[in-house]
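Omission of a single protein chain aside, the complex is shown with its protein chains in their original locations.
And now, chain A:
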Amino acid sequence: MSVVDIDQLEFSYDRKSKPVIQKLCLNIEQGEIVGIVGSSGNGKSTLLRLIAGLEVPSAGVIRINDKTVNDKSTFIQPEHRGVGMVSQDYALFPHMNVASNIAFGLHRMPRKKRQERVQELMELIQLKGYEDRYPHELSGGQQQRVALARTMAPRPSVVLMDEPFSSLDAELKQSIRSELRDIVKAEGMTCLFVTHDQADVEDMSDRYIRLGQ
């Protein structure tokens, strides 16, 4: 079953400028990890923002779990799309500790189940005991794992990741790639991530697409 289905997608920042994305079609199956690679400025991050509902396409259709979230007459707001996204800088809320960050999207769950889910994810990302720490008290790799856990906590249909390894040093990158892949696979999540580094897609994705030239 396809989780994300994109048809003839187009986007430009204003009417006069050249489209950043032109007639893009993409299909992602349940449980797949798909990488998108390409140089900067060719619309990789924009594509994620369009799927998430943070930007509005100029044309085309986006379907998530067979439900149209975007076409000529439909626009589903980001909070109702069931999409998770890990941004390049993680955007962990600086005024909340690790546990509160992870629990943030679990507001529809009863308190007990919410706590269980947080603990489950803390174990999965191997940060048990760090619940009360604040984001600035964590290393770059730890912050990234927390950001991923926060995104996966409400079990979104698809996890989008924008340049997930760009702010990590080369040594850490290697180990984090396989760690992240294991975490995503362990949760049975569908994942789409963008990167400019060929090694990232080769190590982490089931298949990858090259965007632009």
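The definition used in the following text is that a contact is a pair of C-beta atoms (placed from the backbone, for glycine too) under 8 Å apart; a residue touches a chain by one contact, two chains touch by 3 or more; residues count from 1.
To be clear about the criterion, contacts and distances are computed from a predicted model.
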Per UniProt record, missing subunit out of "Maltoporin", "Iron ABC transporter permease", "Tryptophan synthase beta chain" or "Sulfurtransferase TusA family protein" is "Iron ABC transporter permease"
Given A:Lys18, A:His95, A:Arg111 or A:His136, the residue that touches the chain left out of view is A:His95
Tell me which of A:Asp66, A:Glu79 or A:Glu171 is the one touching the absent chain.
A:Glu79
Check each of A:Ser87, A:Gln143 or A:Thr195 against the chain that is not shown and name the one that touches it.
A:Ser87
Pick out the residues on chain A that sit against the missing chain.
52, 54, 56, 72-75, 77-85, 87, 89, 91, 93-95, 104-105, 107-108, 150-151, 153-154
